[in-house]
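Quick one: this structure, given as structure tokens, is what I'll be asking you about.
Only a single protein chain was left out; the remaining protein chains are all shown in position.
All chains are identified by letter, namely A, B and C, in their written order; residue positions are counted from 1 within each chain.
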């Protein structure tokens, strides 16, 4: 089939870092090309070049074999190139239908055709299994639903080229399956598709061709049929990634006890559970099951509708994150951009923010620096240095910063909401190892993950939620995909 | 910078023209008439004059202007102090550097050389007489004033009230804004402050017409007020029935008098304030000996430029003269 | 929606109390008299237009501090075009509106093309336009001198509805402007996109929204409406003084918009709320004039009532949220 969109010899530099260097990339009609690479390899930057967000310093973009210059995203959109951004970019004050058609409203003269848009919105969202009222405000959707909406927006555009930058990073298996089915249909219809993901299983399942980037350069490609896990990793990383076999450790005292906890999203359901020192407990469930709400209510980020939270045997008397942190809790939130990071501040300032106060009232810059250097080393954060602005890091590296700042806080109980969202395979293994190590030293870990594999490999024990209540609990030896799914869909 | 030689009056010494400054208290049409007088005098006695307006009408802004004039080394300043009582210290400092007189509003406690102007209290009493002529049998009155924190505003208002109530002559009296006032068959219902906004003045007048349907007369003490009152009375269709007495010589006020909608207005003579101030300063600056200079001062340090009542009887003549002087 | 409810309630209570307090000997309420309602409606019309002007820019997440000075420009220019240029009424009005529209274009271009902060641009505008008008008018007050009688109807006219009450034309103007704004904001593509970019400029840009053009449009609309307001004001009082005309009105305008639920961070706004917000301030000052001994405490009372209103509104909202 004909090459639709390609780049030739593209180089793109940002202050302090060359994000892309002489990169070649092409995608044909009716083809799914998977783009892989470690965090900060330049994947998102390359896609932004394709979609007119960035202009390359050197090199050219060719559409239908003719060189084109996109001055702004609208130019690329007009040529039928749609990009699903890695980070959510939604106008949350609009309705679902409004956001879906933003920039391409159905119109009669200057006027909106709201009814038609609502009808079409229902069709497009239904195709992805996103069952929401088109008149609902986007800000009331859970992040996973917002991500589906972003995908729906690209589908609605009927693009010739569809670029998906980690579309599944906050989706559960069910939605992912559905999305992959839609991708199959689009491929059959002749759409050129670029698919970026750190979930190598998906890549193997969907890709016709795999292209890898490493440090901003092409580092190999292969046909989808040849894409074994090890080969993909080799292309990305260029070295072995070992996953250490872990020894389940003996749980200690109860570190976290939750009694009768009800969240404001599901005030009718009370939840009880405990986590012991040295234990790693996962919470599984479908999109919108209320997992995030439980973590947030626990931590005091949202007010609790009811219930008591005890940390190391002492009940939290005051609400709010300040009290929770003082008692030994820490939360890596779901939405790193809005809740996890102060994007305009530097990496060092972000990493040190929660723990600065422990070093006294005066700013301890040496401490800040040490902490940052350690975090950069331990988690392999790709950054020009501690003084890089956090907002200019790649998505996965931002996630690592959020993790780093809470690991440094040395909590009694670590709460993690989608801890490795957007983190590459190598770094994920290292993070998992580190969590095990900390658990070995007596840390209690409670994490939410939409990724089945992460629950299966990381958790000693899993809680499964369904529509706001605790549907069941699975011990290490009961843990299996089938068991989790059965509880998650509520069929007991 | 000891270049401010004005204190010793050695103006002619540098050889150039005298440099004088005329400082007012806020932006207003009133002062544009004074500016014509200033320019007329500048031509008459051949001096350079600069004209300064505190753009926001603040004490602090006027202080900055005066300080900068001292730096500039002008030979004489005529100022209308924004807050005479409390600016005494500043004015006394100016006197060390330059020749200083006041106009329009005096600072009697200061060491200023002379005052050119009239007494606002007297003008207020004149205004009160106009009200009496409009309502010979007594009646209800509302006073509108820009702000009440200026000496000239207070003086005018008190003059009106004292004249109406037939009280003794006492410029230091002050009746509070909210107090109910009555006397001599007249009742002052309230005093509205209108903050330099004609729109607010109109709204206040309209509301007063609603609240007191039997109101007899409105008195507008600031230049923009009589026209705004006129508009409000017109909108309530009560022209002629409700009397209007004003202050200053806004075009619309004079037209209102011509049309018979406004009883009369009390005008000061800003043109002469400007002209006489500059002429006096020029005269003083030409004499470097303090002894002889004192002899040039008007009697009692007060150059009286009396206010006048303008009514249907004399409005034509006054307006023609004004147009001629200001070239409007 | 809740904002509008709370505001309506506050307005209703104040109106009720004022009505009761102003009952005269004949048992009729002065506040509810046709004359007073006409006066009040006129003022709401005048200030409502300014608040809508302010809202246009606030919705984009910007701010326009120059509204008062643009009112001054229009207020001084209209008499001048009619009197000295001798333009017929409607042409003069259109001319002045064109000038103020150009001012808005200037703001919009500086904000969009040069990426200057709206606050800085319009603060400079505030100083610049009034300063220039003062110089042009030479601190003289500018009046119509008998011209513009055909236009004065816009500010002082009444459409007789029933015995003793005529609908003031400025309220009608506000109705037209408000209706136009509501349709533009909520029924057109441009309005939808305007609100989107106000909430998240980057997201709107990535979705292909012509953010630059729309932002410029908002600034033009703002200055244009401020200019319209300025024309109405000067037609209402018949003359303008450059040094003080429209002074501080940007604050009233923005306050009306914000009280009416327009969020300063952008992306939110409802015409009805904005009109109610503007009404509240006019109602309060009318009530004070009708009830109090003097208007000395006017500003203090307006400030206190709005603050208490906002606090009660918030308290109520939270109480309702906790219950349901």
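Keep in mind that, in the parts below, a residue touches a chain if its C-beta (ideal position, glycine included) is under 8 Å from a C-beta of that chain, and two chains touch if they have at least 3 such contacts.
These numbers come from a predicted model, not from an experiment.
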item: Contact partner of the left-out chain, one of C:151, C:240 or C:255; value: C:255
item: Touching residue (missing chain; options A:345, A:384, A:412 or A:485); value: A:345
item: Touching the absent chain when the full complex is considered, from A:30, A:59, A:354 or A:440; value: A:354
item: For chain B, the residues touching the chain missing from this view; value: 1, 3, 14, 16, 50-53, 55-60, 63-65, 67-73, 83, 85-87, 89-90, 147-150, 174, 176-177, 193, 195
item: Chain A residues that touch the omitted chain in the full complex; value: 299, 301, 320-322, 325-326, 331, 333, 338-345, 349, 353-354, 356-357, 359-363, 405
item: Residues of chain C in contact with the chain not shown; value: 65, 110, 114-117, 119-121, 123-132, 134-135, 139, 251, 254-255, 258-259, 264, 296-304, 306-307, 310-311, 314-315
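Here is the rule we use: only the chains that are shown with their structure count from here on.
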item: Intercentroid distance (Cα basis), chain C paired with chain A, Å; value: 45
item: For chain B paired with chain C, centre-to-centre distance based on mean C-alpha positions, whole Å; value: 34
item: Chain A and chain B: spacing of chain centres that average the CA atoms, whole Å; value: 73
